[in-house]
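Please see the structure below; I have some questions.
Apart from one protein chain that is not included, each protein chain of the complex appears where it belongs.
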Amino acid sequence: MELIGSATLPAYQPAWALNDLGAIAPIVAVTVTLLIGVVADLVAPRPLRGRLVAGISTLGLLVALGTAVFRYLAGWGTGPALAYFGFATGDSFALLFEMLFATLGILTVIVASSYVRRRGFLESELHVLTLAAVIGMMVLGSATSLVTVFLGLETLSIALYVACGFNRRDRASQESAAKYLIIGGFASAFVLYGMALVYGATGSTQLGVIASRISTDNAGSPLLLLGVLLMGVGFAFKVSAAPFHMWTPDVYQGAPLPVTAFMSVGTKAAAFAMIIRVFGYGLVHLGPEWQALLAFVAATSMIVGNLMAIVQSSVKRLLAYSGIAHAGYILIGVIAGGSTGIAAVLFYLFAYLFMNFGAFAVVSTLATRDSDRDDFSDLEGLAYRSPTLGVLMTLFMLSLAGFPPLVGFFGKLFLFTAGVQAGYTWLVVIAVLASVVSVYYYFRVLVHVWTPLPEARPLPAGIRGIQGTLWLTGTFVVALGIVAAPLLQLGFSGAQPLLTAGR
Amino acid sequence: MSGILSLIWLLPAAGGVLCALLPRRLTRVAAILVAAGELVLTLIVAYSFDSSHHGYQFVEQATWVPQFNVGYHLGVDGLSVWLLVLNALIALVAVLATPARTARLSSFLGLMLLMEAGMAGVFEALDLVLFYVFWEGMLIPAYFLLWLWGEGDRPWYAALKFVLYTLAGSLLMLVGVIGEYAFSGAHTFDIATLAAHQPSPAIQFGLFFLFAIAFVVKVPVFPFHSWLPDAYLAAPTPFLLMFAGVMGKTGAYAMLRILLPLNPQPEGWWNWNAVLPVLAVLGIIWGALLALAQRDIKAVVAYSSISHMGFIVLGIFAFNAQGQQGAVLQMLNHGIIIPALFLLVAGIQARTGTRDREVLSDLAPRMPVMAGVFLIVTMAALGLPGLNSFVGEFMTLLGAWQFSPWLAVAGAIGLVLAPVYMLRLFQGLMYSRTQPAHAPEPVTKRTDIARGELALLAPLVALMFLLGLYPYLITQFLPALGQGMQVLGSRWS
Amino acid sequence: MTGQLAAILILVLPALGGIFLGGFNWRGPRLLTQLIGPGVVWLAFLVVLWLFFSGTTGDYTYWTWIRSGGFSVPFNLHVDHLSVFMCLVITGVGGLIVTYAVGYMDHETDGSYARFFCYMDVFVLSMLLLVLAGNVVFLIMGWAGVGLSSYLLIGFYYWRRTAVVAARKAFVMNVIGDVGMILAGFVLFVTYHQITYSGLFGALGKSDSWQLELAGFLLLVGGIAKSAQLPLHTWLPDAMEGPTPVSALIHAATMVTAGVYLVARFSPLYNVATGAHASVAIVGAVSALFAATVALVQTDIKRVLAYSTMSQIGYMFLAVGVGAYSAGMFHLLSHAFFKALLFMAAGNVIHALADEQDMRRYGGLWKDMRTTSITFLVGSLSLAGIIPFVGFFSKESVLGEAFSSGTALGYSVWAIGFVTAVLTAFYTGRMWWFAFVRPAAPYRPAEHPHEAAPVMLVPVAILAVLATFGGALQTSALGGWHLVSDFLKPVVGEAATQTSALELAVTTLTLLLAIAAFLLARQFWLTGAWSAEGWRRRLPAVTALLEHKYYFDEIYDAVFVRGMDTAAHDSERFLEAPLIDGAVRGVGSAAESSASGLSMTQSGLLRSYLLVFLGGAVVAAALVLYTYSRLVG
Amino acid sequence: MFLAAGDIQVGNETLGVTGFLLLATALFVLGAIGVLIRRNPLVMLICIELMLNAVNLTLVAFARQLNNLEGQLFALMTMTVAAAEAVVGLAILVDIFRVRAVDDVDELSELRG
Partner (left out) sequence: MASIVFYLFGFLALAGGLGVVLFREPIKNVLSLVLVMLSLAVLFLLLSAQFVFAVQVIVYAGAVMVLFLFVVALMGPIHEHGSAWRTAGSGILALVVVAAFAGFLWSMLSSVRYRSPDAGDQSLFGTVQAIGVGLFTTYLYPFELTSILLLVAAVGAIYLSRRPGDEPAPELVEEPARSIEDREVERTGIAAS
């Protein structure tokens, strides 16, 4: 599937369709679900709409998840698995990310369904936007061309711009959307400009071709350096790494809670998929340059994120800063690269999915009609109001802080191991020292959760529905820590397709 | 017998979870049963331990994370077997010492058992990652116990200070752990394998620092001790027994198990092996000096603990059999004495409502038996020959003397200061400050030590005598410890 | 009975007694206490007698105490003539004193009574362990054990602040000695890789070395602390806060002489380490003189006796320091007799006079307490070294051997000893005339003090007999028997038994001067022919110096006690809080303040975010370019 | 006729592509400056459109220089994206505007810290 120049354009052969559709099957599944959802939203009677769309979304995401798992297990992801003239792939790296996003989508739909009902929002639109964002993420995960990368990125972003402003009664939500929109558009322009320059330098948008062309001729072209710089800046923005992080706390805080939860995990994971594909695969021969850039970004993120988190009093905002710090940790794995580094990143992203989403999900149970109730004072005595939630929140916080034997610890262990092996010990040392700071604020959350209450306060009703979800994430946080090897093996298999091509 | 080591950490871990779920009236019995079962298990291990066999016994080995060669590798040798027993014993005492009226008793006991599990794991683990898992695993219950059940104005501060301080160390150790994996060339976390693949001295210099910082904070070694007074003062007594009695030993244990075998030649800009013994000696003197200045009796004991831990570290860094075996003895001794002291302090506080030395006096006539027990424990604590602490101090100093006589002499100053602060404490509490002409009337009110408390102290006191008169019981399990280290020690000058 | 069994039995008996008395929580019936307390000591005495008469010697190992690398310490007991000799003194004199205490402590409550005998038994146990121990480690254990019992017994009247403080002082000073012993043990082990006596003395060799000297000095530190020699003597006078039988047993007859035993025990070492050996003699001589001068002005009868004890032990040190081990041991024995006698007789007086110890409030005792007075006189004459009492023979053998050693050291210590002897007779005389013979003082606490009970009188009487005739054991100064030195010969070697005419003359001179001094005291203190007050006024500086015991206590208090307190508090105030803890807190607050500073940048203003974004891009650009240029070259 | 790699032939004239690139850069930077200094969120959005246009020029110029159609196709995609972004962006701004008249983006600073 060599790239086609302007002169010789082969006709698309229908026989390829099955293969191509198969390669992006999870995306297709979610897209179909999205379409059904939109239609159902239009036709179903009003009181049923929300639940119906939620059900459809869950089902569709489950199908997507199943498809991805099936394809992975069938071994169809082991090769390059390119589709659509090399614009997409169904390789194991993509499949793993699709699994992650499908899972994230399911969790989000469940949590959001309960949340919007308590807050009195329209429901079906939120699910539709979630689905759209999931599509964008999956596209990013499976993109092998700069064009698809950009389109995935924009699909994801546009869906989230709207989702952030979903609470239209709330000035904070609006502010969040506006800020995200403007700064996101600004960053998109940078990414796009970088892509254009890389295209100019290599004559292709396809990552595999770019990689091989760079290796043969113009590795040091100023165009490529500029491309790395501009894309790197944009990518760093997307993973909310400092100093391109400043939107994160404001947007996270203003957005409705399930959106924040979804975004905190999903955007980050999708952006890392993108970084690894573009930098770790397409521009692998410019390693030193982008590694220097990302190392700077990683160090700044870990320091700034962790330091600023300690003065926060809103859980959402705190988790936003913690997310900045975590982006720094994960970047260590990206910088380290190789199978170890990429596997560690994949592992950590899954870990982050469960622990960070879980934390948000616990907080989401507190939401009432008038607000998200995400302030520390709202958490006061949570553990006595509901021991279940208290214990789960403790687990998530400990895992985020990197305490063994929870999954967060092993994630860090693998990332740091990759980093040290790649010679970035200084970065790892910064990471661990910053982690010490992080423990301070995670424990501050726990202090509030476990501070005895002067009087019993009941929890808002109607959170039964998501208790199962919470238990599930909690179980994963523990189980994937104690039995870390299988997930890590997934990570290694995901790294496999990126190592061979382009060299 | 295979599997018994897993059982040793699993039993309290599972028991802890169970206790946390049980209703209040059942939880105490359950916890006692678990702790007692644990003690029996460890005693079985100690009993069937083959002292003629060098190397690890009861080994359990399985792959854990094969991609990074992380193994689930457990085993005990003479170094760890008695520490396991100590852990189980002190845990049992601590569980028994937990008053039934404790708030949220189920959670308290559950966390205590979890902490016991963590410490048991630390003493068993032979894989660096596994070790680290247990190492941090014991920290979390400790944090909650210290914070939620702590005494004083701001237990949260003490708890947080303790956790952050120790974490700063142990996270750096994590880098060290990874460094061992990456730089030793062995690409494994297995301690025994790593000991056979030592990286160059320059790398050891760095790795040593990373490991040492974790251990010196945990022990703690001067000047990394400032979390200790806060934490000990805030700690609730049953927790404090384990906290002071066992947890500090994990740091010293790790020095012997990991720090020295893996990085015996940490030479870069300077030689770390020469730095630590000096800090140890400074700690001996510093702890003793500050113990003199305290008004709070708990603080006196806390600072005395710093002084005592200095002997342990000094012995370890003497690089010879006497020093290191003495250090092991001293770990056990301190693990017996300090819980006893804190039990007594708690008993006094419970009866008088204060811990202020300036206020307390004349207790001996009111509680003669407690005075007697306190005296024995005091004597043990100040290193009276014939009681257990003397053995450890003698051996560590003997080791240190061979390493560098000046260090031993300086350390011996601690021996002189110990009676000063311990006797001031004891006499100040027990005796009068005035000079009446006649003996005080015996107090008839039942203020003396309770039968239950005495039962808790009795085994500890018995051990003080036993280990003082027959320390070979312990050291016969350690014939190899410290042998062949002289080469390293002689570098120091 | 084998030696192995006998040796351990000697230890087990008092141990059982102590455990029994202590284990009853001091609640046993008084009769039981009375039987067991002294009983176990007498039983031990019987066993020792068996050892003595059967002539059993040997080195008996019981169990391995520790083995660590090359360091192997058994629990072994070393039974030879020296240890049997000491055991005889300890259990014999000890038995008498413990029996005496049955009466003396009679007015205590049941609890205190049992406690007292428990402590006494523990002391006897420790002391026996000290002398029987077959290696340095167990020597140290016994050494510390007697320190502990001494501490307990000095502080026996725990409601008295002074007693408590005195006990602590004694303990801490003894620990300094212990540390010296421990370090000595280190030196010996590291040099010779031996820790048992038998192994060690076999390995010593015949040539001196710095290690030997160092070990000798360090051992001497232990001996000095325990035997209250300069400069670690200040605890002994304070130790008189304890009950009088304690003073008799521990602070006169047995424990304080442990230093002498130590030097004798390590005679193979000191015979080689000449420097350390000489310092033993010098310390002894100086201490003897020092204590005798202080004793001149003390008014508390027990303190006078305490300083005299220190002085007499100085003699013993002097003796063993010049190599006259058996003379030293003989003086130890004789001192045990007469000093225990003096203490117990003084105890009778104190008991009768409502615990009054100030001699200025005594007087008229010769009239009221005839028996006690006679015994006290016997003790006094013995202490003063007047023939034919035991003190004369032992002191003369000490001085004689020092004189006849013929070295400069020998002559100089003899000279000091000679002066001390005269002073001794003088202050002894002062006690006698001033406290006993003088008419009753106006403020004497008891109008009609009555004589002590038989249980207190009988042991005193026995000791009086021993003090009178004990000299017969070793009258070598007059060319008679030398049983003691014969007995000890296997351990400490041959003693000089020949007596030259010059030596005889010197001895006679000493004796005459002593008698003169004793009588001179009468002029001062009884007849008032020469007023003591006059001298006091004429030499105020000297008097003050002596009355303040050369200001040792004051200096120690200022330098060590208060110095340490200041150091402790200053360390906390100026180092621990601001620096060591402050650094930690500083890191915390630095993080917090930098966080609040950083959060100012998070102003909520979108355009500043964008600016930071672009600034970050510029930095990133610089980094990328830098990396690239470095790669290209 | 010889053509350097960076030149294109238009009619019978030769043009340097660099000129197009530099023009695009200038427009991009102008757009960035606009986003930085303007306060009206709507104008900021317009400036972002300007930046995207600059990129389009780059893409098309490279397509011509490389004789490779992909650049033009990419540019078309970009236009679509820009349009979608504009639609959503305007919707968000209008939504805000309904609640309060925001003519200064600095008023959107309730979330901070």
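Lettered A, B, C and D in written order, each chain numbered from 1.
By definition in this document, a residue touches a chain if its C-beta (ideal position, glycine included) is under 8 Å from a C-beta of that chain, and two chains touch if they have at least 3 such contacts.
As the structure is a prediction and not an experimental result, all values here were calculated from the model.
Listed residues A:Lys238, A:Arg385 or A:Lys412: the one in touch with the omitted chain is A:Arg385. When the missing chain is restored to the complex, the residue among A:Ala29, A:Ala112 or A:Val147 that touches it is A:Val147. If you put the missing chain back, the residues of chain C touching it would be 607-608, 611, 614-615, 617-618, 621, 625.
In the full complex, chain D touches the omitted chain through residues 4-6, 8, 10-11, 13, 15, 17-23, 25-34, 36-40, 42-43, 45-47, 49-50, 53, 56-57, 60-61, 63-70, 72-73, 75-77, 79-88, 90-95, 97-98, 101, 103-104, 106.
Taking the complete complex into account, residues 3-12, 20, 24, 31, 34, 38, 83-85, 87-88, 117-122, 125, 128-129, 132, 135, 139, 145, 147-148, 151-152, 154-155, 158-159, 161-162, 165-166, 168-169, 200-203, 217-218, 221-223, 225-226, 369, 381, 384-388, 452-456, 458-462, 464 of chain A touch the chain not shown.
Just so it is clear, only the chains that are shown with their structure count from here on.
Taking A-D and A-B together, the chain pair joined by more C-beta contacts is A-D.
Mean C-alpha positions place chain A and chain B at a centre distance of 44 Å. Mean C-alpha positions place chain A and chain C at a centre distance of 78 Å. Listed for chain D are residues 32, 35, 105, 108-113, each touching two or more other chains. The residues of chain C that reach two or more other chains are 599, 602, 604, 606, 610, listed in rising order. If you check the complex, the residues on chain A that touch chain C are 178-179, 182-183, 186-187, 190, 220, 225, 228-230, 232-233, 236-237, 242-244, 246-247, 249-250, 288-293, 296-297, 300, 304, 307-311, 437, 440. Looking at the complex, you find that chain D touches chain A at residues 21, 28, 31-32, 35, 41, 44-45, 48, 51-52, 54-55, 58-59, 61-62, 65-71, 73-74, 77-78, 81, 84-85, 88-89, 91-93, 95-96, 99-100, 102, 105, 108-113. Every residue of chain C that touches chain A in the complex is listed here, in rising order: 591-592, 594-596, 598-599, 601-602, 604, 606, 608-610, 612-613, 615-617, 619-621, 623-628, 631-632.
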